[in-house]
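Below: one structure in structure tokens.
With one protein chain withheld, the remaining protein chains of the complex are depicted in position.
Chain IDs A and B follow the sequence of writing; residue 1 opens each chain.
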Amino acid sequence: MTAELVGGLEPPDYASHDRAAREQYDPVFTGDVKRELDELLTRYPTKMAALLPALWIVQRVRGWVSDQGMAEVAGQLDLTPAYVKGVVTFYTMYHQHPVGKYFIQVCTTSPCGICGAEDVVKAFLRHTNTGELGITSPEGRFTVIEVECLGACGFATPVMINEEFIESVTPDKVPDLLARLT
Amino acid sequence: MAGEKMVSLTIEGRPVSVAEGTTILEAAKTAGILIPHYCYHPGLPIAGVCRMCLVEVEKAPKLAPSCATTVAEGQVVHVYSEKSLDARKGVLEMLLINHPLDCPICDQSGECELQDYTYQEGREDSRYREPKRFNPAEDFGGDVIYVPNRCILCTRCVRFMEDVAHEPTLNVSERGDRALIGKFEGKDLTHPWAANVVDLCPVGALLSKDFLNKARAWELDRTPSICPNCTQGCNVIMETRENQIVRMRPRANENVNAFFMCDWGRLNYRWMNEKNRIEHPMVRRDGTLSTTTWEAAISGAASVLNGKKVFVVASPMLSNESLFLLSELMQGGSGVFRVAEGEEAPLAGVEDLALRRERAANVYGAEKLGFQRTTDLLSGLGRDDVLLIAGEDLVGVDASAVSRASDVIVISSVLADAANRASVVLPIANFSEEEGTVTNLRGRVQRFTQARQAPGDTRPSWLVLGDLLGAMGKQTSFFLPSEVFARLASVNKSFAGLNYDTLGFKGLPLVDAPPTSPKSQIAVGAA
Partner (left out) sequence: MGFPHQSHSRETTVLSKYFGDADARTLAGWKKRGGYKALEKALDMQPADIVNVVKESGLRGRGGAGFPTGLKWSFMKPGDGKPHYLCCNADESEPGTFKDRELMRWTPHALVEGCAIAAYAIGAETAYIYIRGEFTEPLYWMEKAVKEAYDARIIGKNAMGSGKRIDVYVHKGAGAYICGEETALMESLEGRRGNPRIKPPFPAVSGVFGMPTTINNVETLIAAAPILLNGADWYKKMSLSNPKSTGTKLYSVCGNIQRPGTYEVVMGFPFKEFLYDLCGGPLHGRKFKAVIPGGASVPIQNMEEAEATLMDYEGFVAQGSMLGSGGVIVIDDAQPMVTVIARIARFFAHESCAQCTQCREGTAWTTKILERIRDGEGTMEDLDTLLDIAEQMTGKTICVLSDSCAVPVVSGIKKFRGEFEALIQGRRFHPVTAAVA
């Protein structure tokens, strides 16, 4: 088997968001990406089981999962687009719209909530100029959202910036964290 | 069935014995108890999600969803115990918290299971003080509109499209209280059986565009009938308001259509409301057709027919009874019919159920009763035959051929141009205005009954033909279509032993019909 990551740590091509939303759709599953999907299919007794991994691939390549992306996955796995959409909308990690180049998720569930996560969220909103949850900053750089339990409660407040997982973020660390991002 | 293990239990104090594997909900039905439910439907796989059918089973730690719990020997089930009623009251309250309570403007009002069960078991008031969730109505394509605010997420529609139509066009989108039924942009509910989701929807969330705002449910008269639009013979309810058919819906029959009917059949009812009709019997006087009495018309027709070879051009929409009577007056002549055709559209999840190519109700009855199927209706018309046109509009037929006939008699609801040489015209009721039987493509004989009042002096076809045979001295008159059928069964071996009582409203196969298997369990099999 190839152990290439499904998702993993490589940053997706977020710069393509705006283009992707407007441009004519080019299939994702060609060449190496198609081979990657073919390998994934060997892992499961049904084609449908490769649905979540296939959607992850689309998001990795395109930065989000568009309707056309869903339709392409449906075609690859012998499903209907409506079925795929039902699945996509169930899971919170698939972006159904283009998001900022840096997608920032701040855990605010109770354990982090009682450790000051709200202030971390506010710091991100202020320093990214997004001002509002779910809004992408004007230059397309940042989108900040609250996320339910990231599973690192002992490291309050955990924050995910794209695929990077950052522990123990406090409001005063936010400017430095953002400054690192190009 | 023989060999099946039976299980005995007690439901609401009533002893019940059912086959092993039966659910408590179905077992209760046999004891005459309908356990309230939403997501369960006998034609769909079990979902067990609405939690409405919770009942108390003695010795069980929790309330049981009766749709998803199979019976066990010695079980004692309480449907109306305090605990069960309280749980269902809770479900009803929850289902209504975000519901707009817009019954006065909802098409489903009066036939809404949310309304019914709330009246039956729900709270008088709501304790909900928060803002309600709102989503706009959406055109799902086909005949279907979705009103998400009324949706209870029972997923019957999703399961129908996925497990019965085998075309998952609908999904549950989002989750939690944001969830709603969704479809994919650009992929409409165009499946030829999709409109069944409207019937399946227990509330006013999925509505028929065709029926939208046409009538309140309590204003409708409902008549058991058969869909006349193809040879499948789906059992239907014809719903009328002020003598107009406003909706046709499927009526369950495990031997024919399970719980479903196709969109084309369902929506193709307007021809039965058609106003352009012959309303009075007519005879030709001085070269023109003029209105007369039935007595004069019948005796006029009898005198034209007497002693002549008769060539009958019949419609395959006519009942077995009428076709039988027509065959009795051929006097050595013959009968033909033609069939409109379309594309076959099967419902994948139910064996042997389709919108059939042949788009008429009684093609097989006509063949059984000796009529020849043809595409060239008048080619067999002999010189000096009497041409008897019964229910056929002759559209597209070369009228010059009609001139070979010595005379023309029309027994129909509409007067075709090609038949304007007729010397007698006898107006008859259409399919929705009379009673009779039709034979479907698998040889099943099924009764349909009168849903509308026929216009003017129009009479049922079997009555007209019976009177005509009587006037020709061949037959005493009939007073009921069942008498015609009894006569048919006594002379035609295929129909031997059948009568209206035994046919009931689910029909029976002809004596020589090949065996078929019931369809009711097909879609449920997976669960």
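Simple rule for what comes next: contacts are C-beta pairs under 8 Å (C-beta built on N, C-alpha and C of every residue); 3 or more make two chains touch, one makes a residue touch a chain.
Please read all numbers here as calculations on a predicted model, not as lab measurements.
Student: With the full complex in mind, choose from B:V7, B:L44, B:L95 or B:V144 the residue touching the hidden chain.
Tutor: In the full complex, the listed residue that touches the missing chain is B:L95.
Student: Touching the left-out chain: which of A:V33, A:A49 or A:L181?
Tutor: A:A49
Student: Tell me where the left-out chain touches subunit A, residue by residue.
Tutor: On the subunit A side, contact with the omitted chain comes from 1, 3, 5-9, 43-46, 48-53, 55-56, 77, 79, 86-87, 90-94, 105, 108-111, 113-115, 147-156, 160, 163-165.
Student: Hey, which subunit B residues sit against the chain that's not shown?
Tutor: Interface residues of subunit B facing the absent chain: 46-52, 54, 61-63, 65, 68, 87, 90-91, 93-95, 97-98, 127-130, 152-153, 172, 174-179.
As a working rule, only the chains that are shown with their structure count from here on.
Student: Could you please state the distance in Å, as a whole number, between where the Cα atoms of subunit A are centred and where those of subunit B are centred?
Tutor: Each chain's C-alpha centroid was found; their separation is 50 Å.
Student: Residues of subunit A touching subunit B in their complex?
Tutor: Subunit A residues touching subunit B: 67, 70-71, 79-87, 89-90.
Student: Under the touch definition given earlier, write down the residues of subunit B that touch subunit A in their complex.
Tutor: These residues of subunit B touch subunit A: 162, 167-175, 182-185, 187.
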